[in-house]
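Only one protein chain is missing; all other protein chains are in place.
Which chain is which? They are A and B, in the order written, and residues in each are numbered from 1.
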Amino acid sequence: MSTATEHPEETEHTEHTEGHEAEHHGLSDKQYIYVALILAALTAIEVSTYYVDFGPFFMPTLFILMTVKFVTVVSYFMHLKFDNKLFTYLFYSGLILAICVYCGFLATFKFFLQKG
Amino acid sequence: MTIIERPSTEVAVAGGAPSGVKPSEALGVFKRPAASTSWRDWLVTVDHKKLGIMYGVSAFFFFLVGGVEALLIRLQLISPNGKVLNADQYNQMFTMHATTMVFLFVMPMAAAFANYFVPLQIGARDVAFPRINAFGFWCFLFGGLFLNSSWFLGGGADGGWFMYAPNSSTLFSPSHGIDFWTVGLQITGIASLTGAINLIVTILNMRTKGMKMMRMPIFTWMVLVTQFLLLFAIPVITVALFLLTFQRSFDATFFDVASGADPLLWQHLFWIFGHPEVYIMILPSFGIVSEVIPVFSKKPLFGYPIVAMSGAAIGFVGWGVWAHHMFASGLGPVSVAVFSMSTMAIAVPTGVKIVNWVMTMWGGKLTFTIPMMFAIALIVQFTIGGLSGVTHAVAPADTQQTDTYYIVAHFHYVLFGGAVFGLFSGFYYWWPKMFRRQLNNAIGKWNFWLMVIGMNLTFGPMHILGLQGQPRRMMVWTEARAGEGFFNFGFWNRVASIGSFTLGIGVLLFLVNVIYTHKSKKVAIAPLDPWDARSLEWMTQSPPQEHNFDVLPTVSHLDEFFHRKYETDSSTHGVTQVHSAEEVMAELNAHPDEHIHMPSRSYWPILLALSLPVIGYGVIYNRTLMAIGAGLILLTMFGWAMEPSTSPDDDFDPPAPGEGGGHTKELSPIG
Partner (left out) sequence: MAETAISHAHDAGHGAHSSTGLSNNKLGMWMFLGSECLLFGGLISTYMLYKGRVNAGPQPNNIFDIPFTSVSSFVLLMSSLTMVLAVSAAQRKDERNMNLWLIVTALLGATFVGGQVYEFTSFYREGLGFTTSLFGSSFYTLTGFHGVHVSVGIIMLMALVGMNRNKRIPGDRAEVVELIGLYWHFVDIVWIVIFTLVYLIPS
């Protein structure tokens, strides 16, 4: 039901939809596959923490890897990096709110003061 | 001529054309519902105004239910050794009273106003997702009815509206009441969540030309903030409700202390929702009052940007204060100190609003109409409630206040004196736009004053009762324990109970006013702009036509309607009227839009909503029923998905106009 097809004389619509299309093409299919391979490699490192002793780097490594994978999927696969900033604000405000509130919640249980 | 496309029940029968609306060959299972004026139209409507009215009527019904529950409580406490309710009934009464008032009255009544007026205020023709809007309403109604069906099926929920665990487990509360509560609130929660997404997208995306964010009326701003609060808070109570349901129905161990559970888990999850919830309840009323006060002070709102931003600030800071409901729960001094400070901070943006409303009135030409009186009463009463709230923020003081009637006094002042009075202000203010008649002024005065006197007589003494030591949820008092002196428990309880019945009569007078206004032959049709108002919703017919505006107005000012009627001289601060409201309307509609496409009616929203209580009864009584409900959800969702939001032209009989008989394209003489 796109107006672009019904009313070809209304160029503003086609321009709008064209501009809209341009936003969609963030990465090519090949680049998506590269991103997926990187994610796979990161996952492999994550899994390796089960087998290899990372010592004091165990927790930081896992957290960093988790965050990098999370942000990568959100930014590239979910296209957030290439889309209007409003989407970023909306999603990340929910995410950051959740992190703050639930960490506060766990903190009242002295969760972060535990050993290990 | 404006062509308004909607399927009509009339038919063009010219030379053997098929009768009735043609069945949708390409899409849908059954014929799409056609417009009609019968009661059936209300079941399939997606019109935001009709949905707003349905929200309003249902919410008011639940207001009366919750009011009766309150009066039973006060009847029980009017004299010593009350025999009106036994302990079990008393528990159910205060639980259901609060649950009904919070979830089935205040929230949906605010939704009623938001649904009706936000699209009008931003110059739109409907909300972004009209069928989801309808679905949300039916979820609310069915959820509320489901919840209240508990009364007939073994008793209402009895764990308090905050339902603390492990008291809410089957061990301590074996009846099904709490199960009806958890499942019922999940269903109404769906209404709130979908409504939130709908209104936010509407406000962000469907503003008319020139309606920048900082030109929107404050009511729309407050609704926007409220929807964000709902969007993020509802999932939290969803988690809590699932955990409790799993515990009660499937023997999960979440609140089983013997397994090592921590009761505070429930409290945190509930109050992380619960605190934003109270701002959800008050902000729409703040919005209403921010509309009413400028109109009846004949002055623009003082500090518009500050009022808008302070609403956002309240919404934001409101996430950081939840544990002030838990000061006495054993959190420990660090947590208590942190939340005590954040709670003190949140008084600031609220106080800012009070200042702005007062400064709006200062130097203005005040008219004390009924909506104005309710608005001013909100300012006074909310301030009182806010002050007691500030005393709660001081954690050591709260240790004495918590779980006493002092708290009950606080929240009734802010909720009844604040939120509810704001809603009543909205009733009187917007009634002429919705229903073409102004509510009667004389009855309105009685309504107002009895409510004010009743409210203060009921909840004022509760401050004293609380400090005298009366705990919350106390089911009975005796003379022996009422304390010494004349002004003891007994005295103040009597006063509060008398006050509550006064309040009840006051509320009933509102109903009397409504009935009188609409039944009496003597009441005139209200003018289009009876209050000389400032915002776009008044630039419509009364009630607005289904498509709201013949032409979507182009906005160049805040308070656009005011600026079309008046010219302001910045040097003399003078204001001269240049057009009447009717002239503004005529000019606006001089060149109506030629082609207005409205979203079509649909029966899928109500059908999908119906499958939810089926699952609900299944959870409580019969697992097979759950599966049937789930199947119904799947079917109705597919039906919905395959139906376009607006039926395409080929879905209807396409008779040419003038062929005699009915048209499916109404040629409507407008302008």
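As a working rule, contacts are C-beta pairs under 8 Å (C-beta built on N, C-alpha and C of every residue); 3 or more make two chains touch, one makes a residue touch a chain.
Predicted, not measured: the structure shown is a model, and the values here were computed from it.
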| item | value |
| --- | --- |
| Among B:L71, B:I178, B:L243 or B:I606, the residue in touch with the chain that has been omitted | B:L243 |
| Residue in contact with the excluded chain [from B:A110, B:C139, B:I200 or B:A308] | B:I200 |
| Residue ranges of chain B at the interface with the undisplayed chain | 26-27, 124-126, 128-130, 193, 196-198, 200-201, 204-207, 211, 231-236, 238-240, 242-243, 246, 250-254, 256, 258-262, 265, 269, 551-552, 593-599, 634, 638, 641-646 |
| Sites on chain A contacted by the missing partner chain, in the whole complex | 1-4, 7, 9, 13, 16-17, 20-21, 24-25, 29, 32-33, 35-36, 39-40, 43, 46-47, 49-50, 59, 62-63, 65-66, 69-70, 73-74, 77-79, 84, 86-87, 90-91, 93-95, 97-99, 101-102, 105-106, 109, 111 |
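Basically, only the chains that are shown with their structure count from here on.
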| item | value |
| --- | --- |
| Centroid distance [mean C-alpha coordinates] between chain B and chain A, Å | 35 |
| Partner chain A, residues of chain B touching it in the complex | 204, 231-232, 236, 262, 264, 268-269, 272, 319-320, 323, 331-332, 335, 644, 646, 648 |
| Residue ranges of chain A in contact with chain B within the complex | 1, 86, 94, 97-98, 100-101, 104-105, 107-110 |
